[in-house]
Every structure is written in structure tokens, then in C-alpha cells.
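For this depiction, one protein chain was excluded, whereas all remaining protein chains were kept in their positions.
This part shows subunit A:
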Amino acid sequence: MNDTPEYAHPSPRSRPRLLTVAAACTLVLLATACARGEEPAGGGDGGGDTEGQAQVLDEAAAGDQTCAIDQYGGQGYDLSDVKVGFSQSEAESNPFRITETESIKAEAQERGVELITSNAQSDFSRQITDVQDLISQGAEVLIIAPLNSDGWKPVLDETRERGIPIITVDRAINGTACEDFVTFIGSDFAEQGRRAADKTIEALDGEGEVAILLGTAGNNVTTQRTEGFKERIGAEAPGIEIVFEQSGDFTREGGQSVTEQLVQSDPGIDAIYAQNDEMGIGAVTALEGAGKGPGDVAIVTVDGTRGAVEYIIDGWIHAVIESNPRFGPLAFEAAEAFGSGEEVGTNLIITDREYDASNAEAEVGDAY
């Protein structure tokens, strides 16, 4: 193990313009496909992953464990010569997943890397066979967006035997870094929870009842977004009580039906913390149906999708903590550096921004 993180990554801003243009095209397509046709994302330099959109590493949060290929096992490679397999976890009906897949595809195209993809449509046994299929088809590097953090034994046994590097994005695989997988790239979910708590405290002036719409059980995102939120509320706002916690499975329908139950059982609820935007938007629909108006219930969500940021402008959502899904550039940089024998940090944490009434209108173009 090396003490210093030597993972050499050029700042994402210095990425060639071509990528930016490719990403811009996708984003424009996505933006125009949105229900509320907004003007295309990006601004001045015509870029897609503009400064406001590209993922930026948080050096401080990353930790100092690194992984190099001779520790992990396996052969060095030149990324442009190998097949990369990408396994997406959930159906691309959620803007986060759409943007994530497009970012990976755009980066592969930009670098001229052969990419094979699969989507498990939220079926975990299917994701296991998907990844095994990717390996059968000759994938020598795997980028995985895991549906569940546990249950990867069959895949890990196989990749360890063959020395195939795994890069996990957005959710983690539970295992030993540099043995079961090379690196995890994602947000600091506990910090997202803490920042959501700060926004909730601000909205409620430290006094009131709050409900949590939990994400899907069994993965680190839900767990850490909950822990961070509760930790901050407990430490900073003894006047705020968490009265309700139920899973909306990270879906809009889930968020809506759970919120419908919530307002029936507790009409006086002051705030809702939705662990992703889709559930938050579902909550808005439910509150509207129950006769509430914008601002009656302070909603704080996590993700930074365009739909949610627009609800800030409309006054329904108080704040959105970003969770940036544009993993392509960082994932391929890590894969390239690892293949050429460099040390790669095993925990690459990105910085996330936030939207509230003060910047929503100006920065809605950065949302996805």
C-alpha cells in the first residue's frame, strides 16, 4: 500500500472539447425529451459537461488507500485495446440512470474504447448473470453500477480468478478494496444526508416534524443518506423530530404513495426528506392531491435532476443536494491509469453542489 494518493487524473475540465460536444448532444437530446421542454443544457462554450456539470473529485474525502495492478493481480493493459463492460442496475426511466449510462457511453466513444453494456432492470439475479455474460463476451475491465451492495460472491470469485478489474460507480460493492474491486467512484452519501439535514433545519428554523422517504433497502446509498441526516438532526436540531420513515424504493410512484399515506396519518407534517428526486417529485404530486400548496411542507431531496430543480423555482421543493451521475470521464480515467500500472485511489469521492431558491433559476441548466 502506498501512503500518498498518486492517482494521476487530469482535471475533468481539461478533457478534450470533443467529449464535451458529444456529451452536449446527448444532454440536448435528453433535455428536449423532458416533459417540460427547457432550453438545452450548457452555455457559453457550447459544452455539455460544462464546469457546472462535470464531476470533480474531493481530494480530502477520498482517503489514502490506493490500488495498483500488481497488488490486485492480473495483467496490465492499454485501455484502447480492451473491451470494457458496463452493467447498469436500474431501468433508464430515472434521469440519474439515463445520464449515467449516456456519460459512460459518450466517454467510451470519445476514447474509442469498445464498450458492451447491459441493464438488469432492477432484477438482482439478472445483474449477476449480466456481469457474467459481459465476462463471457470478453470484457476485460468492468464498470458496475451495483443494484445491491451484497450478494456479489459468484462474480467476485470469477473476476478474482481472471484478474479482471472492477470499478463500481454510484453504489458500492461490499468487499475488500484492491482484492474484490479496484475502486469505488461516487458521492459521499453521508455528507449528502448531513447537507439535506442542514437544509431541513434551515427551512424549519430548527423546530418541527419531518418524514423520511427512504430509498431501496440493502445498499449503501440509502443507509448512508439516512445516517448522515439523522446524525446532523440529532446533533444540531433537538427541536426536530423524525416521525415517519418508509421506503419509496427510489421511484416516483413509491414516493407518491408513501406520501399519500403520510399526509393521511399525519396532515400536520412540516418537512419531507426524500432520498432522491424521483421520490421527492412523487411527494409533490401527493401533496398537491391532498390540497397542500407550494411551501406548506418543506421538501428536501437529493440528486439534482432538472424536474426537481424546476420544482424549486415553483416553490414546491426547498432544496436539492446534488448527486452527480456523470461517471464516464472519471471511471475511464481510473481504468486507464490502473491498466498502465499507476496507483489508483480505492475510494474516489466526488464533490456535489446544491440547489435552492437562491441559485435554482440561474443554474437549472446544470441539472440533468
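Please note the rule applied: contacts are C-beta pairs under 8 Å (C-beta built on N, C-alpha and C of every residue); 3 or more make two chains touch, one makes a residue touch a chain; residues count from 1.
The criterion applied here is as follows: contacts and distances are computed from a predicted model.
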Undisplayed chain, where the name is taken from the UniProt record, one of "Ubiquinol-cytochrome c reductase iron-sulfur subunit", "NADH-quinone oxidoreductase subunit F", "GvpL/GvpF family gas vesicle protein" or "Ribose transport system permease protein": "Ribose transport system permease protein"
Identified contact with the non-displayed chain, of A:132, A:257 or A:351: A:132
Per the touch definition above, residue among A:65, A:223, A:257 or A:285 touching the missing chain: A:223
Listed residues A:157, A:253, A:314 or A:361, member touching the removed chain: A:157
Residue in contact with the excluded chain [from A:82, A:113 or A:147]: A:147
Listed residues A:58, A:123, A:209 or A:356, member touching the removed chain: A:123
Where the missing chain touches subunit A, by residue: 91, 116, 118-126, 128-130, 132-134, 136-138, 147-154, 157, 216-218, 222-223, 247
